[in-house]
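Please read through the structure below; I'll follow up with questions.
Only one protein chain is missing from this complex, and each of the others stays in its spot.
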Amino acid sequence: MATVWRSQSAFARLFAGKTGQILNNATDLGTKLGPGSQSAILARKYSNYAHSPFVTRVKEQYEYEIVKNPPEWAYVQRLLPFDTIPAVTPKESYPSGWVPPKEEAKSLPFFLSRTRNHEIPIYLHITFRGIRKITKIKRIEGDIWLMNEEIKSYLKEKNNRYVETRVHEVGRFIEAKGDYVNQLVEWAHSKGF
Amino acid sequence: MGSRQITEKSLSMLRSLPRISLGNIRDNPNCRKPAKRGRAQHGGDKHGAGNKGSGQRQNFMRLGYETGNNPFYLRVPQEHYYRGHHLRREYPPLTLHELQRMIDKDRVDVNQPIDIASIVKSGIYNFFPDQKQFGVNLTDEGADLFTAKINIEVQWASELVIAAIEKNGGVITTAYYDPHSLFLLKNPKKFFESGQAIPRRMIPPPDAIEYYTSAKTRGYLADPEEISKERLKLSQKYGYNLPDIQKESNYQMLCERKDPRQIFYGLEPGWVVNLKDECILKPKDQELLKFYNT
């Protein structure tokens, strides 16, 4: 510790009142050195600051051309993130299987609103290492009990068995016991949600 | 049975109820299970952790360690194809089905060339360059339903994927980006705001040179003549008519490629993008121009 302190103070003594001579103490000091100064430095040892020479020539500013309203600005704008998730423009067909919501769904007594990503909010929750599978329908508006009855009868007809469901009124979701995500998404598409 | 209109009914019920204030709100009943402390003779002694050892101290043995036995994973013949897996490049997959869904939902613009920046911008795909992930592996799930005509640049693609895209009159390129460039492509806005000059793209490492110079994989360093030959070959192999992209209305867009040293479309290395003043700083210094062009 003591040796370090002594060398530091020697360094400080050397630079007392001469700080204006330190031309550039930036991190990229090495890259900006002129060719003449570099050879001088290379001949020296770096083990002591006091032995290292002063920087002689520093190129402080490279020449730059500032282009206002450049034609390339469209390329920059293309890279910037979306402010909000864009709305889907209507197309003739959607090969991926995505289905746009229909207008007539709004006249139904119940409603399933799309998520911000324009997807139907039906999810599968797997718990107890795959033992329990619960299908969850979220973002329900309107008559949740009527929707529950319709879902029950739809799933019973499809699977020829009784499917247990659970309605959470405050959280506005319905849970069905079992993996019925694809069937319920199909049902939601048929209703126009 | 509850109400028929959840939101409307509960909001109209609130009108006749006392004002909601700091004094009368609470969490749902039984939503939080209180931490219980055992009582009586043995209630407070071990707290379910047992006596001694890893159960009590939570210092579990490392995975596969069998307390001195020759462990199973060393006893059986090794799976050599996993050797060096932690050093290899990883390409998180994106299926053609997902890509088609992005296009259907207008998350990527098919009228512009698609690269990893626009795929990440869609918000549906994500990757982590710091975890040795080197970009998109476009996989063939949904190759049958893929119909979009695009100019796409990915980091890895199989033969079937290349065929699926070229069948629709699209163009695919596989291109390598070093991790530093991938950080820039993942979040360009953050980079532009940092005020640094756009760096050069590095050339692929030795073990990836072959993939990215091969015309079969549509490598970005391959000979364009070879690529057009391979396009024809692949169409004959899979049995589809190769659409002539020169007759397309968006031929200009389909021909757009990046320079092997370029990271962003249309922006050259060495430029500084100023988002605040909407201007671009271009170097004029010969020293810099030489540096960024090599």
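Per-chain numbering from 1; labels A and B assigned in written order.
Please note the rule applied: a contact is a pair of C-beta atoms (placed from the backbone, for glycine too) under 8 Å apart; a residue touches a chain by one contact, two chains touch by 3 or more.
Keep this in mind: contacts and distances are computed from a predicted model.
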From "Large ribosomal subunit protein uL4m", "Ras-related protein Rab", "VPS9 domain-containing protein" or "Protein kinase domain-containing protein", the UniProt protein name for the chain not displayed is "Large ribosomal subunit protein uL4m"
So one chain is hidden, and I want to know which residue out of A:N48, A:Q77 or A:S113 touches that hidden chain in the complete assembly. A:S113
The one of B:S12, B:Q56 or B:N293 in touch with the missing chain is B:S12
Of the candidates B:P71, B:G123 or B:P243, the residue in contact with the absent chain is B:G123
Those residues of chain A which, in the complete complex, touch the missing chain: 81-85, 106, 111, 113, 116, 141-142, 170, 172
Write the list of chain B residues that the hidden chain touches. 6-8, 10-12, 14-15, 17, 19-22, 25-28, 31, 123, 126
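As a convention for this text, only the chains that are shown with their structure count from here on.
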Quick one: chain A and chain B, Cα centre-to-centre, how many Å? 11
Chain A to chain B touching residues, read off their complex: 62-70, 72-76, 78-82, 85-89, 91, 94-98, 109, 117-118, 140-146, 167, 169-170, 172
Please name which positions on chain B make contact with chain A in the complex. 1-7, 28, 97, 100-101, 103-107, 109, 112, 117-118, 121, 123-124, 142, 145-148, 188-189, 192, 264-267, 272-273, 275, 277-285, 287-288
